[in-house]
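Working notes, structure below.
In this view, the complex is presented without one of its protein chains, the others remaining in place.
The letters A, B and C name the chains in turn, as written, and every chain counts its residues from 1.
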Amino acid sequence: MDKLQQKIRIGMVGGGQGAFIGNVHRIAMRISDQFSLEAACFSADPQRALASAAEIGISPARSYPNYQAMAQAEAARQDGITAVVIVTPNHLHFPIAKCFLEQGIHVICDKPLTLGSAETRELITLSQSLDKHLFVTYNYTGYPMIREARERVRCGDLGEIRIIQVEYSQDWLATALEQSGQKQASWRTDPKQAGAAGCLGDIGVHAFNLAHFVSGMTPIKIAADLHSFVQGRVLDDHAHVFMRYANGARGSLLSSQVAVGKENHLRLQIFGDKGALDWCQEHPNQLHFATLEGATQVLSRARHPISQASRDVSLIPAGHPEGYLEAFAVLYREFAHALAAPVASHAVHSALPAYVDLCFIEACIRSSAQDSAWTALT
Amino acid sequence: MDKLQQKIRIGMVGGGQGAFIGNVHRIAMRISDQFSLEAACFSADPQRALASAAEIGISPARSYPNYQAMAQAEAARQDGITAVVIVTPNHLHFPIAKCFLEQGIHVICDKPLTLGSAETRELITLSQSLDKHLFVTYNYTGYPMIREARERVRCGDLGEIRIIQVEYSQDWLATALEQSGQKQASWRTDPKQAGAAGCLGDIGVHAFNLAHFVSGMTPIKIAADLHSFVQGRVLDDHAHVFMRYANGARGSLLSSQVAVGKENHLRLQIFGDKGALDWCQEHPNQLHFATLEGATQVLSRARHPISQASRDVSLIPAGHPEGYLEAFAVLYREFAHALAAPVASHAVHSALPAYVDLCFIEACIRSSAQDSAWTALT
Amino acid sequence: MDKLQQKIRIGMVGGGQGAFIGNVHRIAMRISDQFSLEAACFSADPQRALASAAEIGISPARSYPNYQAMAQAEAARQDGITAVVIVTPNHLHFPIAKCFLEQGIHVICDKPLTLGSAETRELITLSQSLDKHLFVTYNYTGYPMIREARERVRCGDLGEIRIIQVEYSQDWLATALEQSGQKQASWRTDPKQAGAAGCLGDIGVHAFNLAHFVSGMTPIKIAADLHSFVQGRVLDDHAHVFMRYANGARGSLLSSQVAVGKENHLRLQIFGDKGALDWCQEHPNQLHFATLEGATQVLSRARHPISQASRDVSLIPAGHPEGYLEAFAVLYREFAHALAAPVASHAVHSALPAYVDLCFIEACIRSSAQDSAWTALT
Partner (left out) sequence: MDKLQQKIRIGMVGGGQGAFIGNVHRIAMRISDQFSLEAACFSADPQRALASAAEIGISPARSYPNYQAMAQAEAARQDGITAVVIVTPNHLHFPIAKCFLEQGIHVICDKPLTLGSAETRELITLSQSLDKHLFVTYNYTGYPMIREARERVRCGDLGEIRIIQVEYSQDWLATALEQSGQKQASWRTDPKQAGAAGCLGDIGVHAFNLAHFVSGMTPIKIAADLHSFVQGRVLDDHAHVFMRYANGARGSLLSSQVAVGKENHLRLQIFGDKGALDWCQEHPNQLHFATLEGATQVLSRARHPISQASRDVSLIPAGHPEGYLEAFAVLYREFAHALAAPVASHAVHSALPAYVDLCFIEACIRSSAQDSAWTALT
């Protein structure tokens, strides 16, 4: 993918000093080398916002005390930002995205796009009516070997898909960390900030999105069992879901934040009637490909016989491991190209999958409340 | 475990020439060095039975045309067999086991013990009333690192158990192999010979049994989704089950015979609130043990700091891999010691877990027929 | 490989109660199901010999106080043993093998065959003149995936061989275990019993033999650095060797018994100009095969596309791990067939490689003594 001739001016809401994901977005932008971060509203606390701006290198003039002021001022500037990145806790995504879209500024938002599917639908409608982009950073889709996996499915190397197995497990919430005041844990376990799903909304939805991204398939119904292991925790910290697809395929999604020993174990397995794929985020440069007739192959990023689709998003040669940040940067590179392209080509990272993801979360919550009854994905 | 002073005379029903599992039992007995195979009814086809006997080294006089004759004759001989091994297709287990027990001969039976739980209950009652052993060869429980896993659970190294995840996947039935006349595939996909469950009964039950063996826990209710992918196949070739335990723990069992690339992938993961275990049958000499505080440990068979319970069933030093046959032989060694011990010590390999296993299969079939409704394990 | 119609009567010298390798040989024989162990001289200590015989099931009449008596008596019996297994410390291999050969009894000997190459040459000449077998149990050559590796080399899948890298590392002698009186450690570190090489003779020679077995190539010269890390130890506990082959190929052999964390790490890598192989004894059912053009393949025992040569020595289906004992049993199955065949077919497991192995050890010792000078393998 060629480099754009001009960097895109961008702003950020949330993600100040000490925030994990805000920093990740900034590094990803720098790796992509297509953005210039020029304005920000790093914190609701003005002191903290300014300090962050100083550290991150935003001029005080463009460090705003609130997102509304930022949207207005930037829209009014001739050299104002083209797009904004939203990396606040979940419950603020909707009003912020809406505000910037209405000011004619493209939006890049961390997942989940909103707390509920209705709000996401509203944002999508709004963005379409205004011809503005609405990107959601499902960062795991940026891994080159995930692109390879998708390409293999598309080419029919797996045959008819029968089984989709996806798991995303961590252990950092195995204890009542939120009761210690740890910030990440606090908002993620608080329904007001995180939404109606805990673990499922935080990481399970990544797994669901990735399965969709690679297979191109969306389940028609699901049956879910959400559970909270840690005493006093309101939201689920463990979720297990059966999925059924229109072609008869079966799926399962397991997501846990209390699985001791699991760091960031996102794994996707897809089995067709001819071949099968196995990928694990913690060793992202390999993809295992099995067939009925031959030996299992260990496909390696940027090495023969990797597809062009995968090579296009590789930065460096085989054997030089790329990681989480490089995958994140792939999305930013693609966002930049979409932002620089005419409106008609807005297809790649639309928010539509994010809408399906929220419908999935909502269906899981309904199913779990109804004794794991099979529930349609509308 | 010391060697017995005298070998135990044993017979076999089923498992003649070309049979996979009959041969496995015989090798396991030889490794254990505690049995002398002296009588057999290797096949319903007399020609084949005799040929098998000749090859395997059973005298023609003790190669019987049918199991009834064998049971009677052996019971009558002063040097008759002490125990019989049943390795026929599933539907014959019950009548054969019953017949030998009634003749006062101990029974070692391949899993599942019978087609239904009622028959298993009947056999258990019968064996108890006659003070005879009724062993079922859940061979995966014989692996030294499975014993280590059980020991770690028992010692509380995992804390309170929260999650049990077990999977048993293969790919040999990914195509309609049974339509080619392949014998193993034919009887396993035929409800009359295999019972009401296909994949779940053939391999899923091993996974269920293993989870129970290690955790000591039995689910109180389950929800299942059984499916058959291959056209024309009546029994399930893919099964997925949610499980709930009395202490609130969640479990899942996945079993498939159409998972391309999986050979004999039996994997058990157990997560407690303090530690977690991960074991995979295809690399059985290692056990991964994780804790919240420290690094994940790769425990290795027969190497420090392995427990005595595990060392007791190890044959050779660390680094010299033991496999499937050695694990199988562990059961035979334990059977031999139980057979040589006074009646009161009959506890180790009783058929009780086999009864629970059949209740589990039946509950899964009921649940799946009722749209995956949660179903009690009675 | 078909089963023989009659079991071969065999005897054992060494390997009584508590001996590791004697027990391994006996289990391997039982797995092979081709031998009947009928006579023994288990120990130089008559008490211990008798106790071992009783435990192992040898009649007191055929439990001999010394090997000379055994050879004579068994040769004289009509139902005397056909072959003897020698599993004593190394220094006794030569006189015992010689004695049995002279009595017309075939010999199966643990490696190394003798302390020096001259004695091995003498035994080979003797066995040839008497038309008797002289087998050496290089057990690692019995692994099915080693047979696959050899087949791949033979078929030219690797092209011209360029690099042979072999390593055999353990850690059980990382401390001065021999000073604690541990029997295995004591004789292996005593030049009188073990010979002039320590680690190199005990395990390095297995690695050398395996490289030869798979590649079919013998180095023309070597340069070695032998070292002893543990204070007070006379023989090497760590050895490193460069190797050069006639076709210009380069090799290296690393062998250590002080490599903390290594249990029984025997690994063989062979690189050609077209393909490469990688096999590790601790996960013996897999073989990695790489090519310049395609993805690395994980070949799996008994699974497509494994060669017939490898399948012939597999006992059970793919995914059911075979281990150390099964590989050992493969040799015994092959010995049995050779023993049952006409003399002309004595080629398979001749002692010739064992001779080369001893020449290699001697060359390494000479090279190391001369400041690692390149030394010809004569």
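As a working rule, a residue touches a chain if its C-beta (ideal position, glycine included) is under 8 Å from a C-beta of that chain, and two chains touch if they have at least 3 such contacts.
Keep in mind it's a predicted model, so treat the numbers as computed, not measured.
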Have a look at C:Gly156, C:Gly261 or C:Pro305 and name the one touching the chain we're not showing. C:Gly261
Per the definition of touch given earlier, which of A:Val24, A:Ala97 or A:Ala174 contacts the omitted chain? A:Val24
Answer key for A:Ala69, A:Val234, A:Ile316 or A:Ala376 versus the chain not shown reads A:Ile316
Answer key for A:Gln269, A:Asn285 or A:Ser310 versus the chain not shown reads A:Asn285
Of the listed residues C:Cys99, C:Leu235, C:Ala276 or C:Ala329, which contacts the missing chain in the full complex? C:Ala276
Contacting the left-out chain in the complete assembly, out of C:Arg150, C:His240 or C:His320: C:His240
Tell me, which residues in chain C touch the chain that this view leaves out? 162-163, 165, 171, 174-175, 223, 225, 227, 229, 238, 240, 242, 244, 248, 250, 252, 254, 256, 258-262, 271-276, 278, 288, 290-292, 296, 371-374
Extract the touching residues of chain B with respect to the undisplayed chain. 289, 292-300, 303-305
Sites on chain A contacted by the missing partner chain, in the whole complex: 3, 20, 24, 26-27, 30-31, 33, 55, 170, 262-265, 281-285, 300, 303, 315-326
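In this text, only the chains that are shown with their structure count from here on.
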Could you work out which chain's C-alpha centre is the most distant one from the centre of chain B? A
Using CA atom averages as chain centres, what separation in Å is found between chain A and chain C? 55
CA centroid of chain B to CA centroid of chain C, Å: 35
In chain A, the residues touching two or more other chains are 292, 296
